[in-house]
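Just one protein chain is left out here, and the rest sit where they should.
Now for subunit A:
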Amino acid sequence: MIVAQNLTKKYSSGTVLNIENLQIPKGQSFGLVGNNGAGKTTFFSLLLDLIQPTTGHIINNGVQVNTSEDWKPFTSAFIDETFLIGYLTAEEYFYFIGELRGQNKADVNALLSTFQDFFHGEILGQKKYLRDLSKGNQKKAGIVASFIGNPEVVILDEPFANLDPTTQIRLKGIIKDLAANNNVTVLVSSHDLIHVTEVCERIVVLNKGEIVKDIQTSAETLKELEVFFAG
């Protein structure tokens, strides 16, 4: 589904990402971990064509992302609050994204109804614009918006940060479901090793821009990661 080859990103201060070869098959739930500055967000930004690679390229479902825009209809993401439109209410935001992705109001409502639990009554029907919601609630809205329009690839940067414990647990269920039942490729980055080992079938560790570990998740994975990061 996603192939990165000879992918590097250099700034004047040095190389921030250097991936020789990375393949992510369709329907995999893929976890990216690494300390600050490891290149997680850089990789996601490259995947969304928000920055240009210095060398190499990423192919998403047969589409080279930095030359064609045809990956957009089947890819969605929530990276940070710049993916939210602050002056809209949550509903208006969902409908807007829906319209961009060819979904009418009824479609969007049907999808939203499956996330009632996740929203915990704090997103829909609020007399607030998104900019006035708390950080955690903003994140909830952004994450759910990235599920609109049956995307085949969903990219979530640090989805667990800022969420309350209940919502974290619910989100884990949602991500697992997505990959298992809907054959969606989910890419998640996280600082929380426990969450990421629970959710992801495969975990890649980035360190200073390079892949240092590529693990199929098993019972020992958490231990292995903890040893790596402790060292």
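Everything below uses one rule, namely that a residue touches a chain if its C-beta (ideal position, glycine included) is under 8 Å from a C-beta of that chain, and two chains touch if they have at least 3 such contacts; residues count from 1.
The rule is short, and it goes like this: contacts and distances are computed from a predicted model.
Engineer: Could you check which of "Glutamyl-tRNA(Gln) amidotransferase subunit A", "Cation:proton antiporter", "Anti-anti-sigma factor" or "ABC-2 type transport system permease protein" matches the UniProt name for the chain that's left out?
Structural biologist: Options "Glutamyl-tRNA(Gln) amidotransferase subunit A", "Cation:proton antiporter", "Anti-anti-sigma factor" or "ABC-2 type transport system permease protein" considered; the missing chain's recorded name is "ABC-2 type transport system permease protein".
Engineer: Looking at A:Asn36, A:Gln52, A:Asn181 or A:Gln216, which makes contact with the chain not pictured?
Structural biologist: The single option touching the absent chain is A:Gln52.
Engineer: List the residues of subunit A that touch the chain left out of this view.
Structural biologist: That gives, for subunit A, the contact residues 48-52, 72-73, 75-77, 79-80, 82-89, 91-92, 96-97, 99-102, 126-129, 131-132.
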